[in-house]
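One chain of protein is taken out of this complex; the other chains stay put.
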Amino acid sequence: MAETPIRLGMVGGGADAFIGAVHRIAARLDGKYILLAGALSSTPERARASAEALGVPRSYDSFAQMAEAEAARDDGVEAVAIVTPNHVHADAAIAFLERGIHVICDKPLTSTMEDAERLADAARRSGALFMLTHNYTGYPMIRQARRMVCDGQLGDVRLVNVEYAQDWMTGGAEGKQAEWRVDPARSGAGGAIGDIGTHAYNLACFVSGLTLDRLAADLDAFGAGHTLDENAHVLLRWQGGAKGMLWCSQIAPGNENALRLRIYGDKGGLDWSQEDPNRLWFTPLGEPKRLLTRNGAGATEDNIRMSRVPGGHPEGYLEAFANLYTEAARAIHAHRSGDAMPEDLLFPTLEDGMDGMRFIDACVRSSRQDSAWVSP
Amino acid sequence: MAETPIRLGMVGGGADAFIGAVHRIAARLDGKYILLAGALSSTPERARASAEALGVPRSYDSFAQMAEAEAARDDGVEAVAIVTPNHVHADAAIAFLERGIHVICDKPLTSTMEDAERLADAARRSGALFMLTHNYTGYPMIRQARRMVCDGQLGDVRLVNVEYAQDWMTGGAEGKQAEWRVDPARSGAGGAIGDIGTHAYNLACFVSGLTLDRLAADLDAFGAGHTLDENAHVLLRWQGGAKGMLWCSQIAPGNENALRLRIYGDKGGLDWSQEDPNRLWFTPLGEPKRLLTRNGAGATEDNIRMSRVPGGHPEGYLEAFANLYTEAARAIHAHRSGDAMPEDLLFPTLEDGMDGMRFIDACVRSSRQDSAWVSP
Amino acid sequence: MAETPIRLGMVGGGADAFIGAVHRIAARLDGKYILLAGALSSTPERARASAEALGVPRSYDSFAQMAEAEAARDDGVEAVAIVTPNHVHADAAIAFLERGIHVICDKPLTSTMEDAERLADAARRSGALFMLTHNYTGYPMIRQARRMVCDGQLGDVRLVNVEYAQDWMTGGAEGKQAEWRVDPARSGAGGAIGDIGTHAYNLACFVSGLTLDRLAADLDAFGAGHTLDENAHVLLRWQGGAKGMLWCSQIAPGNENALRLRIYGDKGGLDWSQEDPNRLWFTPLGEPKRLLTRNGAGATEDNIRMSRVPGGHPEGYLEAFANLYTEAARAIHAHRSGDAMPEDLLFPTLEDGMDGMRFIDACVRSSRQDSAWVSP
Partner (left out) sequence: MAETPIRLGMVGGGADAFIGAVHRIAARLDGKYILLAGALSSTPERARASAEALGVPRSYDSFAQMAEAEAARDDGVEAVAIVTPNHVHADAAIAFLERGIHVICDKPLTSTMEDAERLADAARRSGALFMLTHNYTGYPMIRQARRMVCDGQLGDVRLVNVEYAQDWMTGGAEGKQAEWRVDPARSGAGGAIGDIGTHAYNLACFVSGLTLDRLAADLDAFGAGHTLDENAHVLLRWQGGAKGMLWCSQIAPGNENALRLRIYGDKGGLDWSQEDPNRLWFTPLGEPKRLLTRNGAGATEDNIRMSRVPGGHPEGYLEAFANLYTEAARAIHAHRSGDAMPEDLLFPTLEDGMDGMRFIDACVRSSRQDSAWVSP
C-alpha cells in the first residue's frame, strides 16, 4: 500500500532561486512529497508571484505567518524545506520546530554560532525531525565508500584529503547567487569555506567516520574589496592520528563543482569525484585498481538501495539530493506511525550542522591567528 | 501562471518493471504530469496490486478497458505512457490514439513491421500526439551536438560511428528483463539490434541529420539455443556519401550501458559517451581538443534549455528521460490551447519509430543474406 | 659479461625521415646495437649528408653497394634496418638476407604480393633472421594482454574489435610523410588500410591468438583525386566463430594515433589504447573493472620483463619499439653463439608480414566487390 505523500511547505526558493528549484525536484522525484504551501520570498509580492508560477496552493507573506497558519490546519504541512540565505535559517527553522513541524534545512546550518545554538536548543525541545541537506552524502557511491571504510577494507585510516574547487567567483562576485554569499551579514563569517568548504568537510567526516581534532587554515580573498574568503587551504589533524588537508576555492578556472575525496589506510585507498559520481576507485594495497560503479558489480546494499536505474545509466546531483529527501520521508513515515526508525536510515542531522558551524568558525579563527592550530 | 499538470495514464510498468518506473520518475521530475490511471500489468490482480502499491488512483484490467473508460470521463487521462513488451505497443497505442488520447510510447515502435504500419495509420488518422521515448535524444550535450553539426561546425560529415555495448546477456538470458527480450514473439525479429541497436541508430541519425542509404549487417548469437542476435556489427552507407559503422552487443563484459557516438567531418569531430553524458568532446581540425560541458562554457541554447542545474553538478539518464516528457508536455499544452507548436520543440516521433523498425528489418535481412547491402 | 653490441646498418632513414629516427633511437635505447653503416637515401648526396649529420661512419650510395661491401668486411654489419618506402622493402631485404645479414624491416612487408612472395622465398633460403617492426606488439601491456587471453582469463573469445584513427590526412595529403603514402606505386594497393590498418590487424591477431577466416571491407577516399583509401570499415569473422570489426581512418579530426583493441570472451574483457599504453582494463564478468598497469600490481612476467622503470613512470612508443629491437638482439645473440632461441622470445616475423599483405589484399578485393566476404 502506497504511503500518503508528505505535505510539504517551503521557505525561500522563489521562482529564480537555484537551490529552491533543486529542493522541489528532489522532493518530487520519488513521489514522496506534495508541495502545498510556501513563503517563497521575503518580499510578499514576489512570494505570491512565485507561488502562482510554481502552482503552490497556499502562499504566505512570511515564514512566521506560514508556521502559525499551517500549524492551525488539520491538513497543514507536515514538513518544511528551508532554502533561504543562511542568516534566515535559524529563525525560520525554530518557528516550525516549535510547532512540531519537521524541518529540512539547507546548509550551512546558520550564519552565526549563536544562531546555531538557538536552533539546536529548539530542535532538542521539539519532537519534530531535523535534516540538513548535505546532499553529497546522498550519492550511492558515497554510501558504499562509507560502508567500505566502516567494514575495514582500507585498514587503519591514515590520510583524508578533500577538495572542492569552483571557478565562478574568479572574475568577482556578480549576480544573485554571488551577492548574498559575499555579504558577511547574510552568509556568515565564512565565504568559500562556508559555502563549499563545509560540504567537503562534511563529506570527509561522513565517509571516514573520523572526528577532527585540530586544523590550521589559510584563508584568502583575491577580489578587490572582498572580505570573505574565496580560497582556503586547511591542514587537518584527525582524532586518532590521521592527517589530511582540505582545499576549497571559488576562483580556480576550469573547475565547475570539482568535489573530490581521497582516503588512504594501511590496506587500501578510495578516490571519488562528484563530477563523475557513478564511479568509485578502490585500490587495495598491492592489487590492481578497481573501478566500482553505481548499482554495478561489487555494489554494497547501500549503493543498491540508493539507486533507481541500472549501472551505466548515470544518476546525478538531483538523484543524490532526492535520496536525502527520501531518507527524510522514511523517517517522517516512521514518526507518523510511531514505528522505530529504520536501522539503515542515514541523513545529515543537526549535529552535523553544528560540526559544520564549528568547522567554519575554527577556520576563520585559525586564519586570523596566522594559521595557528585550533580545535573546532 | 503554472500550467495545470497533464493527466497521465500508464499501460504496463507494474511494480517490478524497470522501464515503467523510469517513465514514472521522468513524468514526475519536472512536475508537468500527474499519474491518475493505469493498466499496469496484463494480469489483472498484478495490475491492481501495482496500482495500489504505487498510489495510482484508477486501475484497469486491460488497456482496452482503460481506453474506453478514460475517454468517457471529463477528467480522463490526456496522455498515456505505453511501457509494455514490444508486441503490445501497437494495439495499446491504437486504442488510445483512436480516442484522441496522446501516446508516449517506449521503443522500439512495435515488434513487427505490420504492427508498425497499423500504428502509423492510426496515428495519422488521430488528432492526438505520438512521442517515442528514444530517451538518449534528451541529453543536453546531444542537443548541443545536433546543433553543432547542423550549424556546420564539423564541415561536411564523412563518418558516423556509433556503438552500444552491454554485458548483461554474456552468461545467458535470465530474469524478467531478459526473458521477453529473447522471445521473437514478444520482442520482434531483432534481439540486441532491436533493444539497443535502434537506440544507437536513432542517436546517430538524430545528431548527424543524415539518412541511411544502405547497410550490411552481421548478426550473431553465442548463447546455446538463442535465436535472437546478441551482437551485431553493421556497415553503414549514408545518403550523400558518408560512411559509418554500428556495433551493438549485450555480451561484452565490462560494459554497462556504453553508448558512444562519434561523428567526423572535414572541419572537426564530436565524441560523446552516455556513461559520461555531461561532457562532449569537440575537436576542430588543427586545434586543441575542447571539452564542452552541460550548462557550462560554450553551451548552446539547447544545452542550457535542457539543463536544470549548473555545470559540474551531473545530470543523468533520468533527467534526459524527463526532458522528453517535458518536451511532450510543451506539445500537449500547445495542443490544449490550440497554439502553434514551439519552434524549438523536438522529440522522437512516429516517423523515427518507423525508421527504427526498417533498420531492424534491414539488419535482419542483410544478415540472412550473408551481410549483403540492403536498403532500410 | 656484457654482450658486444650488434653492428647495425640502415637502409633509408635520411636526416628528415620520421621512422628512420625512431629505429635509430629504438636500436640505441638499450645499448644493444651500434649503427655503423647506411644507405640512408636513394639520392647519394643526401645519403652522404645524412650519414655525416648522424655520425654514421660508413655511407653507401645504394643498398646494393652496401650489402656487397659490408658482407665482404670482417667487421661488416650483422643486421640491417630497412626503413624505406614500402616498394623498396623487398629488394633491399633480399640483398641482405642473401648475404646472411639479419633484417629488421618496417611494415607493411612490401607493396605488392609478388614482392612479398619473393622476399619470403629469400628469407626461407637464408640462415639469417627476419623481424618486422609491428612495434605496438612491444608494449608491455600488450604482452600481458596476450598472456591473459592465452591463459584463458577471458574464457572463449567471442569478439575482437580494433580501430586505429588518425586525422592528419583530413585536409588532404601534404608533405613528405603523406606524399609516398598516397602513391600506389610506392605504397601498394592499400592507403590507410596498409599504413595503419595492418598495425591494427596485426595487434588483434597478436593478442587474441585468432586467425582470420573472412572479411568484408568498405574502403573509401574523400579527398579530391585520391585513389588510395583514407578510411576503412571492415567486418571480421575469425576462425572458430568469433566476430569482430576493424576501423581505420586518417581523416577523423581529433585523433592522433588512436589505436584501440577490445577483446571479449565469455568470462571477461580487455580494453587497451595506445595513447594511454601503460594501462590495461581487465573486466572479469560480474566483478569490478580492474585497471592493470605497466610493471604494477598484477603484472605478468612478460609485462615486467618488457619494462625498464617502475609503474607510474610512463614508458611509451619508443620504449615499445626498443623492446622489439631488444627481442631481435636476443635472437641475434643466440644466433651468434649457436644457442637455442630463448623460449619467451617473441617478435613479429615474416609470416606476420605475409598475413598483413594478405589482409590488405583481401580488404581491397572485398571493397571492389561491394564488400563481399573474402578470405585473406
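As written, the chain order gives the labels A, B and C, with residue 1 at the start of each chain.
Note that in this section contacts are C-beta pairs under 8 Å (C-beta built on N, C-alpha and C of every residue); 3 or more make two chains touch, one makes a residue touch a chain.
The model shown is predicted, which means the values in this text are computed figures rather than measured ones.
> Pick from A:Ile6, A:Leu40 or A:Ile251: which residue touches the chain that isn't shown?
Of the candidates A:Ile6, A:Leu40 or A:Ile251, A:Ile251 is in touch with the missing chain.
> Among A:Arg73, A:Arg125 or A:Lys243, choose the residue that contacts the chain missing from this document, as touch is defined above.
In the complete complex, the chain left out is touched by residue A:Lys243.
> Could you tell me which of C:Thr84, C:Gln166 or C:Ser208 touches the chain that is not displayed?
Touching the chain that is not displayed is residue C:Gln166.
> Among C:Glu275, C:Glu301 or C:Asp339, which one is in touch with the chain left out?
C:Glu275
> From the list C:Ile25, C:Ile304 or C:Leu346, pick the residue that touches the absent chain.
Of all options in C:Ile25, C:Ile304 or C:Leu346, contact with the hidden chain holds for C:Ile25.
> Against the chain that's been left off, what residues of chain C make contact? List them.
Contacting residues on chain C, toward the hidden partner: 1-2, 5, 18, 21-22, 24-25, 28-31, 52-55, 166, 255-258, 274-278, 293, 296, 308-319.
> When the complex is taken as a whole, what residues of chain A touch the one chain not shown?
Counting over the whole complex, chain A touches the hidden chain at residues 154, 158-159, 161, 167, 170-171, 216, 218, 220, 222, 231, 233, 235-237, 241, 243-245, 247, 249, 251-255, 262, 264-269, 271, 281, 283-286, 289, 370-371, 373.
> Against the chain that's been left off, what residues of chain B make contact? List them.
Residues 282, 286-293, 296-298 of chain B touch the chain that is not shown.
Operating definition for what follows: only the chains that are shown with their structure count from here on.
> Note the rotational component of the Cα superposition from chain B to chain C, reported as an angle of 0 to 180 degrees in steps of 5.
Rotating chain B by 180 degrees superposes it on chain C.
> If you average the CA coordinates per chain, which chain's centre is most distant from that of chain C?
Greatest centre separation from chain C goes to chain A.
> Provide the C-alpha centroid distance between chain B and chain C, rounded to the nearest whole angstrom.
Their C-alpha centroids are separated by 43 Å.
> Give the residues of chain A that touch two or more other chains, as numbers and ranges in rising order.
Residues 293, 296 of chain A touch two or more partner chains.
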